[in-house]
Every structure is written in structure tokens, then in C-alpha cells.
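Shown here: the complex without one of its protein chains, the others still in place.
Up next, subunit A:
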Amino acid sequence: MMQKVAKEHIIKLEDYFWEIPKSFRADMLVPAQILAFEELLDDIIEDRSLNQLVNVATLPGIKKAALVMPDVHEGYGFPIGGVAATSHPDGVISPGGIGYDINCGVRLLRSELQLEDIREQLGPLSKELYEQIPSGMGQGGNIRLSLEELDQVLSQGAAWAIENNYGIEEDLKFTENKGKMEFSDEQFVSVMAKNRGSDQLGTIGSGNHFVEVDYVSEIYDQEVARAFGLEKGQIVVLIHTGSRGLGHQVATDYIRKMMSAMADYDIKLRDRELACVPFNSEEGQEYFKAMCAAANYAWCNRQIITWEVRKAWENVFGKKGGFLKVLYDVAHNIAKIEEHTIAGKEQKVIVHRKGATRAFGPGSRELPEAYRDFGQPVIIPGSMGTCSYVLAGSHRSKEITFGSCCHGAGRRLSRREAKRQVNAPNLKEELQERGIHIKAGSFRGIAEEAPVAYKDVNMVVETVHTSGVAKKVAKLNPVAVIKG
């Protein structure tokens, strides 16, 4: 029986930073570290996420520490909210460290309108957004791709959408990696995965995915907010989705492949969902190239949803609605080759982020020129009906979290428990009374995503702000939520 991590096994490094030392279990190669205030830590200990983190600390080639962000919760294999860096090119790559929804991520659009400009039209706007953005839960979306077109999406990413008039060139500038992973190779994506992806571009899916209209309720840092184009009262639109069935299939295909291949590399793990192979092995390279292709699909998907949102916007507000500009688009389920300082030496590592957002500080070459002096925008969606945040990444993230930050509020109740506790029609009415319009495929979906099912996003964000990993820039409050 595996020993459950308890408070007495954890050492306090800072008020917001904790460590389970390597000595906790003989097979740990590095310590396990937790970025969280003590109140959050007490909650985190309740589920099995820290035991999962300890398992991550046993991955061959893992460097420095296995980490979790304050929104961590139990996943399968890796905890959600986990970050692990393995040595490049001989450390392992693990599809479980990225998740089934490859390049699940968020994109924030900023409008030229203020809350008072749209308050009276929130009903029609919600309806129009719901009509323009398919969930894709049944017969797919409105775009059907031929195999040739799909291969172009997998190799070009968001640029495919721009070339096909689903956006403007400037959108790419404000997308992580300009919406394209350069190592993608569509030949390593299975026919089944491609079949699943052929009709899902421009769809959000179900679960915790959504499109949300918010207003900027508070500005914490005027200078950075100005650089990001944000001001108090301004309306913004938040998109949260990923690579849909194509990405899910890529992950399924390669976890299965790696489970058989692990024995060839003499890798033994506590949890099958951590299945991994050396990055520079044939299987490792094939997975990485397929993962990059799926990430490209996700960026293209969020770009096409942007086009759908713009269409809905124009249908409701006409020319006076102005243009919705991309503030930033960032992944929170991905593996990337990055350089980090480990034991005083700059090293190339494969950073796995599963439910964690990249949060690079000012000066990073990876950032669009307009943001380079201020740090990368970090977009943290809260739960439905609470608030979301825009933060700016800082240098501290490179020092302690491999340039990473939290990705949301973090689930605390299972979907089943949330459905048991929440009366969805009442919640919908309650939110409507608070001025939040909800359009969802089902009441069940509303209950599962109720605020009570999530941790307090304010506390999660306060942790990363206090730690210096990312700084608060603005707070967003929802006025309309569209769910699959």
C-alpha cells in the first residue's frame, strides 16, 4: 500500500512554497514542490494529487523538482496543475504529462466597447454566440475538411485559418508560438485521429470549455494593463478549448504505444498513465511530432472560434461594435523544448505542462514585441459566474517553476458531487439576477461547472502573485457564458 502524503511529510520553504523531500520515497529522483498558500495546501492534501506528484518525481531524466501549481487537483497519472522538466534529448517524454486535451488553452479578445454599451443587448449577444459557435457534440461543426486540408491545418496551425480568411495576420502575432509548433509532422497522426478532427474545427466541446463575455472590473497594474490594451469597464471575450477529438485520439494512440514500448527501455513506473519513453527514441520523436500537430490543430480551432465570435459580434452590434483584437492566446496542456537554468547552468529541457500556463517574464524573445517589456500575458479563467484574471509573467517563474503558473481555479468537487449539490435551474436564475447570462447545452453541464465545484480563484491567483511567479494586472467579471 502506497503511503499517502500528509502534512508532516512536507517542509515549508516559503509562505507560498512547500517541498516533499526526495527522502519521502526511495524511487524519487528529485523533490516534489508545491506552490500554494497553507490554506490551499490543507485542501490539496485531501485528494491524491500529491501522491501523483511524487510519482512524477520518479520519471527518468526529471530535473530539479516535480512541481504543482496552487490550482492542482487529482488527475490520472500526472496531477492536473503539474509541471515537470526532463533533460533534453535523453530524458523521457510522457503524453500523460500533457493530457488528453493537447493544447487545451485560453485566448482573450479585447473589444472597443464598455459594459454600459452592451448591457441591454446581453440576451441577444448570448443567443447569437450560442448559434455561431457549435459545441460539436453531435454532428460536428460547420467546417468539413478534406484530408489534404486537415494535413495543412496540422502543419500550419493558426496560419491556415488566416490564409483561409478566418482572421487577420495580426492575430498570429499575439498567439503563443504564433499559433504553430515547428516540429509538427502530420504523418505521425493516425487516420482515426484525422477522421475525428475533420469536422470539429471551430467547436468548443463540452466539460469545462466555454466562451465567456467579461468586463474588466479592476485594474491592478495600470502600466501593464495599458500595454495589454485593457481599461476598467472594457468588454473582453474569453475562449477556452483545445484540440478536440483529434488531440484526444493522438494521446490515446501514443499512451497505448508507449505502454508496450516502455519495457524496451527498461522503464518501470507506479502508474500506467505516466507511460513514457526517451524523448530521442523513435516512439518519443513520433509522439512529439504528433503532439505538435495536435497543438497546431488547437490553435487553428481557437482562431476559427475567434472568427465565429467576431461574426456574432458584428451581427449584434453592427459596425459600431468595433473590432475584437486578440490580446493573447496561451496553451496550458503542452510539452515544449525550453532553456532553463538548473544548478547554475543553462540547460535545454522538455517542459511538460498539464494544466499549467507558461508565464515568461519581461525580455523573453518568445513574447510579442508590444509586450516584451512587461511580461507574457497569463490568462486565468475562474469558474462560471466568478471572476477571471489577467496576469503578467515574471522572471521569478523561471527561477522556481520552469516559467510556469496556474491555469484556473482548480476543481475541488467531482462532477457527480457537483450535480448532487447544485440545483442547476436555480443557479442559472441566480446568475441571471446577478447579470450573468448563461447559454448551455444542458442543465447538467451548468451544475457540473458551478462555482461550488471549484476552489477560490482569488486565493489561487493571490498565491502566484505573492510568489512573484506572475503579477496581477486585471480582474474580469462575466456577463455572458456560452457552454457546450
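Operating definition for what follows: a contact is a pair of C-beta atoms (placed from the backbone, for glycine too) under 8 Å apart; a residue touches a chain by one contact, two chains touch by 3 or more; residues count from 1.
In this text, contacts and distances are computed from a predicted model.
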Choices "Lactate utilization protein C", "PRC-barrel domain protein", "Archease domain-containing protein" or "ABC-2 type transport system permease protein" - which one is the UniProt name of the chain not shown: "Archease domain-containing protein"
Of A:A251, A:I350 or A:A447, the one touching the omitted chain in the full complex: A:A251
Candidate in contact with the missing chain, chosen from A:G207, A:G229, A:G435 or A:G468: A:G207
Which residue of A:H9, A:H340 or A:R412 touches the chain not shown here: A:R412
Option from A:Q187, A:Q222 or A:S442 whose C-beta touches the chain left out: A:S442
For subunit A, residues in touch with the removed chain: 47, 73-77, 80, 100-101, 137-139, 192, 195-196, 205-207, 245, 248-249, 251-252, 255-256, 259-260, 271-273, 275, 411-417, 441-442, 444, 484
